[in-house]
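To start, I am sharing the structure in question, which I have written as structure tokens.
A protein chain is absent from this complex, but the other protein chains hold their places.
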Amino acid sequence: MSALSAVRNDPRRLELIGFALVAILIIIVLPLALDIFRLNLVGKYLTYAFVAIGLVLCWGHTGILSLGQGLFFGLGGYCMAAFLKLEASSVANTKIQSTPGIPDFMDWNQITALPFFWAPFKSLPFALIAVILVPTILAFIIGAALFKRRVGGVYFAIITQAMALVLTILIVGQQGYTGGINGITDLRTLLGWDIRTDGAKYILYFVCCVLLLGTMFVARFVLASKLGRILVATRDKEDRVRFSGYDVANYKIFVFCLASAMAGVGGAMFTLQVGFMSPSFVGIVPSIDMVIFCAVGGRNSIVGAVAGTLLVNWAKTMFSEAFPELWLFAMGGLFIAVVVAFPRGLAGVMTDQILPRLTSFKGFKGTGGSGAQPTPAPAE
Amino acid sequence: MFGYSLGELGSILVMQGFSGLILFSVYLLMALGLAIIFGQMGVINMAHGEFMILGAYMTYFCSHLFASYLPGLYAGYFFVAMIVAFIASGTAGLIVEWALIRRLYARPLDTLLATWGLSLIMQQAFRSGFGAREVGVELPPWMMGSLQVTDTIEVQINGLFVMGLTLLITAGVAVLMFKSRWGLQVRSVMANRTMAGAVGIDTRRVDRLTFGLGCGIAGIAGSAFTMIGSTGPTAGQLYIVDTFLVVVFGGAQSLLGTIASALTISQSQSTLEFFLTGSMAKVITLLIVIGILMLRPQGLFALKVRR
Partner (left out) sequence: MSSSTDFLLALEDVSVSFDGFKAVDGLNLYVDKGELRVIIGPNGAGKTTVLDLICGRTRVSGGSIKFKDQEITGWKEQEIVRRGIGRKFQTPTIYEDLTVFENLELSVPRGRDVVGALFWKRTDEVIARVREVAAMIYLQDQLERSAETLSHGQKQWLEIGMLLIQDPELLMLDEPVAGMSVSERIKTAELLNEIIKNRSVIVIEHDMKFVESIAHRVTVMHQGKVLAEGDMATVQNNPKVKEVYLGH
């Protein structure tokens, strides 16, 4: 029992155990338990988890609520989609178009030459760099403009929401350049490798898992460093941080850019695994959905964010098949419940309620009560 | 210029300006309710659009009620509908404040999320209650059609009605805020909550009534909204971001600021619409507003600037 309470009392070791459980779950358990169709769905959920982890950093720890993370998710996704679409629109594939060699939606909109800002995406290295850089640069601009002026809280949230709306309208309105409301679809190959086959989906799933675990460790590193403590201090006593000699705005900009870069990577993995990207993942509704994944899992816990994302999305799929009417009620209720009653989410329930009870009973076999993942280590 | 005579161009500008004024009226009506709530309590109600749509659905309901049971009085049903909308949304607002909002006063970000959850629930309730498809609200005959002001200028009657309504309600709110005892209480709570409580003002009650009033106004806005758009479960989402921006841009604390803000944003959008596509006009307007907010976060029309 003493080993277990030692673990319970050391949050860093606990977190590492959580990481291990997540890794085991997504790399071993789920691939063995599920068919490729469902595993692909899990892969999709995991891409949302990238955004949720970013929110743990900027919202949970720094108090910056961004209601527009879909913006960065979408930008990363569209960068990847641009590359894949150009590859799929080779002259050979598009010979029936009036202008071969350009994406089909451009042809439908009477565009006769590839626009200049599309051309660089013919190169994979450029696209990969863009996936991270484009969201980061935009986040930097927004962050610098707002944080340097001490704009935060509700105002910041509304402006991020407005930016997500702006991008959505832009994408839908400029369908000749962006594929419009249907998005960029019919993606086929990545450097000649067909991404639509089952084998490819397995590989992409594992790539996603590895990237996600990498992101989790990056987040962990940041939060465990002195910078992480400054973020927490900023959330609670921003004035004092300033009076300790720190330029608070720079820290907020940093964490917001990091969160947006993570979201961008998630978006790119989404495009690869699901095979398309559309504005329905950019706007206000998906952005707030991603906040709820983070909130349900626990806005202060990296493991919680991943678990919350998997759980809520799995519930959504199950519910909306069986009881579509009930799902929105449940989702709305979940929002309210998490905010009013469980501000620290499932991770909070785990650490505050379940683990202490487990470690106080020797030999008590816990089952993880709330059904949340990861389940705690069983009592001896 | 583009093949129009100068006179025709003038008429087009007037009519364009006029449709901009209709947009202005709708923005203002929606923003008024939210501005009262945000200015007074610092609460951003993400379900504001849904309170509006509730008013719209009530109008729809009234139109059918009158058509079926009181066909003789059909011409006047709209006025009844507006009152019903006000009461329905206002009461819903009172209940929501009591059940949810009052627990979250110190946590504005959490209120954002909780009211978003509320909006999801309300949307689903509309879907279950009124069907997923959009419903059209039939106007009484006297409201349809347009007025021929001059040879080339035609204005729609329902547009005039909306503008008149907005004027009335804005004036009403102004009178309420600045001339009534209750308005004095609201303003004192806004200025210094602790002190207001210390002199015996029941701040809880003031908050509840304010929230209810804000939602009630949203309900009336919903009635007006039926004239320019179709009513559906997700229609409230269309304008919510615009409404927030109008409120924030106008400085949230001042009625004049809200009016000026709604005017600027609506006119900018409708003018740009003439030269560009609808979506680009919207994008550019939004970007300008956001850009200005980045430079001047307290809003363009905030009258008092601290530091």
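Should a chain be cited, it is by its letter among A and B, assigned in written order, with residues numbered from 1 in that chain.
The rule is short, and it goes like this: a residue touches a chain if its C-beta (ideal position, glycine included) is under 8 Å from a C-beta of that chain, and two chains touch if they have at least 3 such contacts.
Computed from a predicted structure; not experimentally measured.
The missing chain, though absent from the display, is touched by one residue of A:197, A:225 or A:353; that residue is A:225. Contact between subunit A and the unshown chain involves residues 222, 225-227, 229-230, 232-233, 236-237, 239-248, 250-251, 254.
Rule of thumb we're sticking to: only the chains that are shown with their structure count from here on.
Work out the mean CA point of subunit A and of subunit B, and you get 34 Å between them. Taken in their complex, subunit B has these residues touching subunit A: 42, 44, 100, 103-104, 108-110, 112-114, 116-125, 127-128, 237, 241, 244-245, 248, 277-280, 282-283, 286-287, 289-290, 293-295, 297.
Put simply, subunit A touches subunit B in their complex at residues 63, 65, 67, 145-146, 149-151, 153-155, 157-159, 161-163, 165-166, 169-170, 172-174, 284-285, 288, 291-292, 295, 325, 328-329, 331-336, 338-340, 343.
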